[in-house]
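Note that this complex is displayed minus one protein chain, with the remaining chains in position.
And now, chain A:
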Amino acid sequence: MTPMIKFDQVSKRYPGGFDALKNLSFQIDAGEMVFLAGHSGAGKSTLLKLVAGIDRATSGNVLVNGQNLSRLRASQLPYVRQHIGIVFQDHKILYDRSVFDNVVLPLDIIGFDRRDAARRVRAALDKVGLAGREKSMPVGLSGGEQQRLCIARAVVHRPAILLADEPSANLDRAYALDIMELFKSFHQVGVTVLISAHDETLMEDYGRRIIRLREGQFA
């Protein structure tokens, strides 16, 4: 299998001298579904940010979909991100825009034709169980629904990689399982999925590879 994500001796030191990741090497194959476990502060979020090109490694190489992000110019990073779907821990929803307008944003960025975009948005909302809610405002959605909105936005442009930072945090177990099933369904259609969580019991049910981090290193 070809690696979709490959870390080669990657370290990340934040200004102030905090080492978030220490000399990490691993790879995730195309179409694989991998969990990222560890307590908060273990480096999970940092790892995901490096994959998305939101942060850059202090040393080492981060390869995503065959591109070495460490060597790319900053102006090229947005194009890498256009092939990645991200479910943010804090959702990053625009509360002054409708559900539809939130989900269509990645398609607007790529420059999708409006009519095709509308069809894609409805399909994505349908997939996450928010069909018919496109005109609602995000404040009218429950916490779980906002999570689903965020997932719909992450997959609407059919990315090759789906990253989710603690998607099951603050959700009860039944709801969290629903969300995990959703990620599994994206994995089943060939998307490379990387999910971080601090609750390992949820991951173990799935029998997938788990990358465990502690203080920026493999645990």
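Miscellaneous remarks
Rule of thumb we're sticking to: a contact is a pair of C-beta atoms (placed from the backbone, for glycine too) under 8 Å apart; a residue touches a chain by one contact, two chains touch by 3 or more; residues count from 1.
Here is the rule we go by: contacts and distances are computed from a predicted model.
Set against the options "3-phenylpropionate/cinnamic acid dioxygenase subunit beta", "Cell division protein FtsX", "RNA polymerase sigma-70 factor (ECF subfamily)" or "Sulfurtransferase TusE", the UniProt name belonging to the omitted chain is "Cell division protein FtsX". Considering A:Ile54, A:Met137 or A:Ala160, the position touching the chain not shown turns out to be A:Ile54 (whole complex). Taking the complete complex into account, A:Leu105 is the one of A:Ala30, A:Leu72 or A:Leu105 that touches the chain left out.
Residue-wise, the contact with the chain that is not shown comes from A:Tyr79, picked out of A:Phe18, A:Tyr79 or A:Phe218.
The missing chain lies against chain A, touching residues 49, 52, 54, 75, 78-82, 84, 86, 88, 92, 94, 105-106, 108-111, 113, 153.
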